[in-house]
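Let me begin by handing over the structure; questions about it come next.
Coming up: subunit A.
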Amino acid sequence: MATLSIKDVRKSYGSVQVLHGVDIELEDGGFLVLLGPSGCGKSTLLNMIAGLDDTSGGDILIGGRSVVDLAPKDRNIAMVFQSYALYPTMSVARNIGFGLEMRGVGADKRKRAVEDAARLLQISHLLDRRPANLSGGQRQRVAMGRAIVRDPELFLFDEPLSNLDAKLRVEMRTEIKRLHERLGTSIVYVTHDQIEAMTLGTKVAVMKGGHIQQLADPRTVYERPANMFVASFIGSPAMNFLPGRLVRDANGVRFEASGVSIAMLAGKPAEISERPVILGMRPEELKVAARDQASVTGVIDVVEPTGPETMVTVQVGDRSVMARVPPRFAGQRNEAIFLAVDPASVNLFDPDTEQRIDI
Partner candidate 1 sequence: ASAISYWHHFTSQSEMASLLKIIGLFQAANTDVAVTQENIPNSEYMAKVSSAVLAGGRPDTAMVIAERFADLTAMEGLIDLTDRVNGWAGKTNFPDNRWTGLSSNGAIYAVPAFAFVDWMYYRTDYFEEAGLAGPPKTFDEFLEACRKLTDPSKGRFAFGMRAGAGGFKYVIDVMEAFGSPIVKDGQPAIDRAAAIEAVTFYSDLFLKEKVVPPSAPNDSYRQIMEAFRTGQTAMLWHHTGSLNEISGAMKQGEQFSTAPMPAGPKAHIARVAYAGNGIMKEDNIEAAWQWVSFWGQTDAAVALLEGTGYFPASAAALQDQRITGNPIYGAAVKTLDFGRLPNNFIGAAGWSENVVNPAFQSVLTGQSTPEQAVDRMTQGLEAALR
Partner candidate 2 sequence: MTSSASRYLPFRALGELSETRYWMYLLLLPSLVLILLVIAYPTLYGMAISFREMRLTRPGLDGWVGFKHYAAMWSDPVFWIALKNTVVWVTAAVVLELALGLLTATALNRDLPGTKIFAVLILLPYFLPNVVAGHMWALMLDPRLGVINDILVRMGVLQSYKAWFADPNAALAATILVEAWHGFPFFALLLLAGLKSIPEDLYKAAAVDGAGVAAQLRLITLPMLKTVIAAAVILRVISLVNSPDLLLILTGGGPGDATQVLSLYAFQTAYKEFNFGYASALSVVMFVILMIFAVAYIRMSRITKE
């Protein structure tokens, strides 16, 4: 267990700068999720924390101790890889115990530790198999077993669930969460799946092109995204964006666009001027409403029942807006639809900088 401080860490491959001064602090026992699109530098950052890659600048401290000059094996970390990186020629038990073996832990002690870890992960019956004879979920568990058996100060996970199918992913996600609660070890977790980020992290760092876009707790990231990139990257289906204007009228400040009119504020603070903005609304914040209570009016385009809910694509002006409605929604293609939205749940962005505007 330890804190992790990443201070102005930079990385270049030749002339290409991949990370541009990343700063992150993680509390002891925290769960940091690095989230971002492919190629944004997540793995690079993780590899530098692990010591598998050299930093080009900046400092990394684990438990207050600078580790940039330490070899991976001396950093007291454990890592789970996307590909699991199980040693194909060794049995499951040996895979799990390999880290201890390398550290010269005696065979007896090792055996006990391996068995404990296996029990915790419910893979005791697999210890004699080869990785090739395991299913995806089992491999994943073995990879985790290999990490936890070492009892390190810090776990590093590089997209550990992305090779699993949807169902298993949900299961293993819960398992990782439970494991974290149980062991209390600090974790850095790389993913590009926002659901994982939201459910697991105590802190989420959203990255893009080697820059941190937002570093906050998951709820803030979801509800108050710092910019349009974060807003669109998190949430599936993605946040709906509608360009329009902030206008001041008799009743206060309103957002206006073709087919949309939302009362944002009752008062008329002086600092808010009329200006073009982009409105961001999450699909689940759009509720089917009566015509007179609606702030969004449109025509149904596609209706997709997914089981637990139904996705409706609505043509609003010249834009498509997606709404997440209850499962037994009865609307048909080309019918008109009226939607209400809570002004507190919407976000406004500057059309030029794409940064969030707080009003």
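How were these picked? Simply put, all candidates are chains of the complex that A comes from, given by their letters.
Throughout what follows, a residue touches a chain if its C-beta (ideal position, glycine included) is under 8 Å from a C-beta of that chain, and two chains touch if they have at least 3 such contacts; residues count from 1.
Here the structure is a predicted model, which is why all the values come from computation and not from measurement.
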{"item": "Single touching candidate for subunit A, where 1 or 2 all sit in one complex", "value": "2"}
{"item": "Residues on subunit A engaged by candidate 2 in the complex (per definition of touch)", "value": "47, 50-52, 71-73, 77-79, 81-83, 85, 87-90, 98-99, 102-103, 146, 150"}
